[in-house]
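Shown here: the complex without one of its protein chains, the others still in place.
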Amino acid sequence: MSRLGIGIIGGGYMGKAHAAAYGSVGTLFETTLRPELEMVCATSISSAEKYQKNYGFKSATTDWKEVVNNPNIDAVVIASPQSTHCEIALAAFKNRKHVFCEKPLGASVEESRTMLTAAEASGMVHMTGFNYIRTPASQYARQLIVEGRIGDITWFRGEHTEDFLADPSIPTNWRTTGKSNGTMGDLAPHMINAARALVGPISSLTACVETVHANRPGGKVTNDDQAQMMCKFENGAQGHLFFSRVATGRKMGYAYEIHGTKGSIKFDQEDQNALHLYTIDSVEKERGFKKILTGPAHPDYKAFCQGPGHGTGYQDQIIIEANDFLRAIHEGRNIWPTFSEGMEVNRVVSAALDSSEKNIWVKIADY
Amino acid sequence: MSRLGIGIIGGGYMGKAHAAAYGSVGTLFETTLRPELEMVCATSISSAEKYQKNYGFKSATTDWKEVVNNPNIDAVVIASPQSTHCEIALAAFKNRKHVFCEKPLGASVEESRTMLTAAEASGMVHMTGFNYIRTPASQYARQLIVEGRIGDITWFRGEHTEDFLADPSIPTNWRTTGKSNGTMGDLAPHMINAARALVGPISSLTACVETVHANRPGGKVTNDDQAQMMCKFENGAQGHLFFSRVATGRKMGYAYEIHGTKGSIKFDQEDQNALHLYTIDSVEKERGFKKILTGPAHPDYKAFCQGPGHGTGYQDQIIIEANDFLRAIHEGRNIWPTFSEGMEVNRVVSAALDSSEKNIWVKIADY
Amino acid sequence: MSRLGIGIIGGGYMGKAHAAAYGSVGTLFETTLRPELEMVCATSISSAEKYQKNYGFKSATTDWKEVVNNPNIDAVVIASPQSTHCEIALAAFKNRKHVFCEKPLGASVEESRTMLTAAEASGMVHMTGFNYIRTPASQYARQLIVEGRIGDITWFRGEHTEDFLADPSIPTNWRTTGKSNGTMGDLAPHMINAARALVGPISSLTACVETVHANRPGGKVTNDDQAQMMCKFENGAQGHLFFSRVATGRKMGYAYEIHGTKGSIKFDQEDQNALHLYTIDSVEKERGFKKILTGPAHPDYKAFCQGPGHGTGYQDQIIIEANDFLRAIHEGRNIWPTFSEGMEVNRVVSAALDSSEKNIWVKIADY
Partner (left out) sequence: MSRLGIGIIGGGYMGKAHAAAYGSVGTLFETTLRPELEMVCATSISSAEKYQKNYGFKSATTDWKEVVNNPNIDAVVIASPQSTHCEIALAAFKNRKHVFCEKPLGASVEESRTMLTAAEASGMVHMTGFNYIRTPASQYARQLIVEGRIGDITWFRGEHTEDFLADPSIPTNWRTTGKSNGTMGDLAPHMINAARALVGPISSLTACVETVHANRPGGKVTNDDQAQMMCKFENGAQGHLFFSRVATGRKMGYAYEIHGTKGSIKFDQEDQNALHLYTIDSVEKERGFKKILTGPAHPDYKAFCQGPGHGTGYQDQIIIEANDFLRAIHEGRNIWPTFSEGMEVNRVVSAALDSSEKNIWVKIADY
């Protein structure tokens, strides 16, 4: 068993989630590599020191370069704003650090491509932070599809809907400006990743991106609130994706429904410990959607509990990511989703924004 | 209390439903007009006589003209194939019969327009058979929206999904040929009607209509299996509609979700006695979707039962239609949904088919 | 096809339900016997005449003897207060009428036994009105159990809960006085019937019957509000039954859960078109409760609709009862649930009341 020094850049919401995950992942998954929280980087020294103390890091800094230069650090978690991802990642690879980067990967397809190229050239491990596809239920959904339990997929409907900006009287804030903070930048990547993971690559789409509440107390909203796209997958399936931060009543509406020739799957992250499966292999009068509660029979569940139905939560997804990151490093090979997936998701986002502007169908291959 | 002679053209699935409805509507709604089943028309004399006997009609015929000429008949229910709707309706109005016509109204926008013009010129009552919007739950949803309980609508997602042709090994049959038997002809009208009833007129759309299983034992499928459209409503809301008869696992998936600035509504016909309502007028920690079971406080429920939660079913929707038709005749005025609604739905269907062929956004005003 | 004259005694809630049912049962089930509504009996002549007109009877009376003496009447539906059931039924059998009697059958076990004896001696058809067990879902549950799909039953939990008297500020009314109007008289029979139908005879029990709100505006409440019992079935299963009319939030809480060695069943009348089935005959990771929507593959459904998931409602249960009553008469044999079932349910109610008073376990055989 050997130690692995971890540096985290960005100490806010996601930085804390990762720090906490590294505190228990070793115990829960009984990992060979034991992570140690070396250094945290934040924008102000007071924040950085607070994070150091509260999250249990050995040191703190306001300069991310100190993290990527720290010889005790083997792996860097990038949880800072998207605009900084590319530069930090390139520097980290140069210094022979493994890199876990939050989604959306780069600020553009080009940036993501650059990051992927650097990652591959370095030979270091790279991973993108699509945490929602990591639940035991969604991993199990992927398994079922691979095993052919629902036959050929004919339809995929996915959405990522929340309501944190549904009230038009909420003033402008950091979320209402900047492309990467809009619905397409913030929410869409998760569900595009899910669509790709469950069905396969998207070949073409036509999208409609809009700002429902363009004016708020404080001024103009400069990014998108709500977006949808019709799409076609390379395997011939048709689909629809919807993203909204003004979906009144929806709190964590990462949800999908998949129709196949032999069965169907339904999932809603708001009840993340259940997968609904319909198959045609029973007599007609006994057909129905089965509500399968996740348990030790499903991927990554038993690290958290030996009993089925006891449930995992949001923080456990981050722990699952951490375990896979440690495993990848230990085994010296990349584990999905890598920077490649991050870049592919970027391409779909770019295609959708372009399609919406031009009101036409576009091919992903062109982005 | 006075009698009203009813003639039904078409004795199959829908003809039977209407015949049964007229047998109990008088008692359940304690109507002023008491319907009497006069004559049924079917394609073969053996069928017609079987329907006469089994459904309790006084006479039977294979010639629909006998129905519209029958002096004991005051009102005609058209439940025959769509291609016959226009001719029968025109003859019925000419003979001063009230007309209830199943959806889809005419075989084209032009036919529907002709039917509406004839209806209005005749001064007789006309109604289109959109039964699903008649449930107490969906009527209540309309009420809530009108009352402003969910504020301004920002998003509408509707689907009508079933799986009766999901299995690719089902041979070709009458349902796999003929535009009006396809998904756009058969299922879409119901949900387009719902979208219009709940949100308002659609202004533009872009659609994608496809035949998922183009080849079946027996030959080629010549109509559509699955279709979707992104649309914009006149009031500015955005939406998505989806129709499928290959939606494995879905039996009566007439379902919608509506987001507004002050609340949201969710409904699924598979649990037709519940409406899910979210409103923002409670403290944050008490917010959630309320599952409201229909009861005597909701439209048209108490005719069926005095206790809430006891539930209504499919056949009760047809009874509610029958009651409204009788009321309209008694009160000498039309009650929604008239032929006008039937025609408007036709226009959206036509626009969608055209859009799908051309892969472009189209305006409803152009159809 | 021949006519069957129907007389209904009691024109209120249940009388109307039965009158409406006889108006459509012939069409829906395409019955051989065609019912005709001959005479209705109510307590005042104005009510009786109103019912005659509104429900379509040929004549009206305030004297139930006129109904049982009416030569045009072949079958009598008793929907009057429980205290009158015995006398009317005995007179009806004497006059060779078939009798459908609402639950609870007699005002005591002795009365019910007398009624059953008279019924059997007369050779006429007799049936007790346990409508809730008639849904396609509950009939299907019975089928599954008979077929052994859930193995040996080890546990049954049933409840019939409503909230029409949950508010303590509701004044005393007819429901708050009279044993047969209390929870044990009014609600318990339905669920006791269900327990017997699904699991089998109860052998012993210990009960706890109480009046939660003993004082209301208007005076003292003299019957029970809430009751529970632990029980053992003859086949060794253990169970619990709960009845309440003060169950805030529950509208039609006729619900049960049954555990067996090979599977389990869950049902709630508030979503009466779904049966939840769990079986152990799949691999562990695919186990879960299946939500089976009723459809033409399930008992008595297809009379109402050819498509699955379209749903039946409260009134349809009464129609199913009417069909079985007509079938029994036509076939000259009794169909479950007869007066025998009505009497057996009475015995369990009596045993429970006695047990609650004495705070002891009692054997059903002693009642």
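Should a chain be cited, it is by its letter among A, B and C, assigned in written order, with residues numbered from 1 in that chain.
Here is the rule we use: a residue touches a chain if its C-beta (ideal position, glycine included) is under 8 Å from a C-beta of that chain, and two chains touch if they have at least 3 such contacts.
Every value quoted in this text rests on a predicted model; they were computed, and no experiment measured them.
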Residue of A:162, A:224, A:257 or A:321 touching the missing chain in the full complex: A:162
Full-complex contact with the absent chain, from C:99, C:150 or C:221: C:150
Contacting the left-out chain in the complete assembly, out of A:170, A:252 or A:360: A:252
Which of A:34, A:149 or A:327 contacts the chain that the document leaves out: A:34
Residues in chain B touching the chain absent from view: 140, 274, 277, 283-293, 295, 297-298
Chain A, residues in touch with the chain not shown (by the definition above): 1, 13, 16-17, 19-21, 23-24, 26-28, 30, 34, 53-56, 162, 164, 250-253, 269-274, 293, 295, 304-316
Interface residues of chain C (partner: the chain not displayed): 150, 154-155, 157, 166-168, 206, 208, 210, 212, 226, 228, 230, 238, 240, 242, 244, 246-250, 259-264, 278, 280, 287-289, 359-361
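The definition used in the following text is that only the chains that are shown with their structure count from here on.
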Chain B-chain C separation of Cα centroids, rounded to whole Å: 34
Length of the line joining the C-alpha centres of chain A and chain B, rounded to whole Å: 42
Length of the line joining the C-alpha centres of chain A and chain C, rounded to whole Å: 53
Where chain B touches two or more other chains at once, by residue number: 250
